[in-house]
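All protein chains of the complex are present and in place, except for one that has been dropped.
Chain lettering (A and B) follows the sequence in which the chains are written, and residue indices restart at 1 in each chain.
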Amino acid sequence: MLNPWEVKGKTLFEKLGGIHWFWIGLLLAVMILIPILHPLGLPITTTPWTVDAYNAIINAPDDKVIIWEDLWGLGATAAAEAAHTAVMRILFANNKPFIMYSEAPDNPQLQQYITEKVLKTAEAQGKVYGVDWVQLGFIASGEAAIVSVAENLHSAFKTDYFGTPIDKLPLMAKVHNYNDMGLIISSFGSTTWIESSVRQWYIKYNLPIVSYTMTGGATISVAYYPNKGVVGIIEGGRGGAELEYLGKVYGIAQSQTDAKTLSFITIAAVIVIGNISYFGSRGRKEGEG
Amino acid sequence: MKKFKYHLKIQKLVINMMIIRPGKEIEIIILILSIVFFLYWMWRSAGDKPIPALRDFPAIDAISEGVGRSVETNKPVHFGLGESSALSADQAAGTISSLNFLQYTARECARQGAKLIVRISPSPHLYTQADAIVTEAYAGEGKQQELDKLFTLRYYGDARSYMTRGIHDMDELGVAMNVTMGALSVETIWAFAVCRMKGGIGVGGGSRWGMVFGLAMLADYSLLGEEMYGASAKISGDRNSIASLIGGDWLKFVIIGVIIVAGVATLAGRYDLVSWVFKR
Partner (left out) sequence: MSVNYKTLIPQILLSACILIVLVEYILPAGPLTAVKNELTLWLTLIGSFTFFIAGTTLVLKYSRDLIRTKKLSSVHFYAIEFLVVLFTYISIALLTGGPSGKSYTYLYTNLQGQLMQAGWVIMAFLEPWAAYKAFQVRSLEALILAITGFTYLLFNAPSVSAAFPIIGTFANWIINVPSLAGTRGATIALAVGTILLALRMLSGKERGLTE
């Protein structure tokens, strides 16, 4: 375990399966560092569900407000930053007023961090807090909180995250309940929260949802796409990169997708090597037997 | 065709007479059916009428076997409550099953004299539950003096700490058996991978079906989805739980029947006959 130079095994196949974790980790680190230090500009494709998500955001009704329920945690900033930034910039660029609230205790800090970054971009110039967007803060109870927010937003939140009474925020005067909401962006750092969102926002209140999930979450969100509640899916960092491309709000996602490509290829390669070792060693043992 | 239109008219009439929320007819029918099946099986259970026995679950026997192995090898039994377990929302059912399994495992460990380590979920509310269950299990076997709560009950904090400390404890102390039940996340991978590497028996059950692939691949004995609820009912010996599961199976048969009929109708080009089931 402690000696990285030690390679266990007698035959070549066994040695292939005995590589120390240090070398595999080092290989992965190199594959991630290369594109971060020098972006490679590798091409990416857009997925139909991300295109639909983008269209749903830019075509949200102008007379209603977009609600962004957010469950990403602060620890997932690296994974969430690209797509969060892209979504916020697209909302600002298309003059879509939105209200953010958190269902994870450490999400408000993430939202603040992203907001501070986005406010320095061109899309946020001229935007006024309280008029163009509001950050409401954390509400407990998960799925039950959706009901509170949808039925009577002003009862669910008396102040925003910064302690300002919501009656003093002009945007909040336009939104009281689900009738004033045009689109829900449901963002979560897991894969299964979309079921709660669909149960409440769509089944009860007939509101369309853009599912912004972590990598791998599209497999679950797709059950409700495209016409069972989910109108579009943004899948992790890849979704963020696609949004940057679609909305022309280029940011950090490009270098991240290059790093992602190389790291995923590396992981695929080591799994193949592990299986070559397994089958090769097994064949030798069977032969000896 | 005429008969079918006549049936549709009757259906509309019945629904209009019922005071129910428009657009939710099929959901309410399913809800009423589930209540009817549930009440029927509760009545059978309460009246001491025979109820079908649940099949055997090898995982239950494996827990006893693993505890015996723990005594022989002097390595502890690790019990994980599930890193996403919580007594709220859709994790509640899995968490309650997990606590049932904890009671069973703790009792076995107390009875046979095996060391037990309980990894408590990041949800701190489960700490008091686990404490009470383990204390009661040991007291029930008259072995309260042998319970070292500091060694047994381990709360690690958030999901990352749960994983790193859980792996550390399994690596440092050894693993005779790892039992992980409840609302699982990546625990299905690391817990059973480390258990396998250390030569332990892996027994797992998950209600969060998105992660059951880990159980299927890495656990020696797995309880997938409803199997966990069934096994939990079996070890609790509660007739009511078993009876309600059978009522749930009846409901599933009805839903399967509806899906088959809808599938056949759609393939035959007559989706219009069943579209009322799926409309919103």
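We adopt the following convention: a residue touches a chain if its C-beta (ideal position, glycine included) is under 8 Å from a C-beta of that chain, and two chains touch if they have at least 3 such contacts.
No experiment lies behind these values; they were computed from the predicted model shown.
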| item | value |
| --- | --- |
| Neighbouring shown chains of the undisplayed chain, as defined at the top | A, B |
| Which of B:84, B:185 or B:207 contacts the chain that the document leaves out | B:207 |
| Identified contact with the non-displayed chain, of A:169, A:209 or A:241 | A:241 |
| Hidden partner chain, touching residue among B:137, B:175, B:218 or B:235 | B:218 |
| In chain B, positions touching the absent partner | 19-22, 24, 28, 31, 34-35, 38, 42, 87-88, 90, 92-93, 96, 99-100, 123-125, 127-128, 150, 155, 158, 160-161, 163-164, 189-190, 193, 196-197, 207, 209, 213, 216-218, 225-226, 229, 238, 240-241, 244-245, 247-248, 251-252, 255 |
| Contact set of chain A toward the excluded chain (per top definition) | 17, 19, 21, 24-25, 28-29, 42-45, 47, 73-79, 105-106, 108-110, 112-113, 137, 139-142, 144-145, 147-148, 151-152, 155-156, 161-163, 195, 215-216, 218-220, 222-223, 235-236, 238, 241, 257-258, 260-262, 264-268, 270-271, 273-275, 278-279 |
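Methods note: only the chains that are shown with their structure count from here on.
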| item | value |
| --- | --- |
| Whole-Å gap separating chain A and chain B, where each centre is the average of the chain's CA atoms | 29 |
| Complex contacts: residues of chain A adjacent to chain B | 75, 141-143, 190-192, 195-196, 206, 219-220 |
| Chain A-touching residues of chain B, taken from the complex the two chains share | 88-90, 158, 160, 185, 208, 210, 280 |
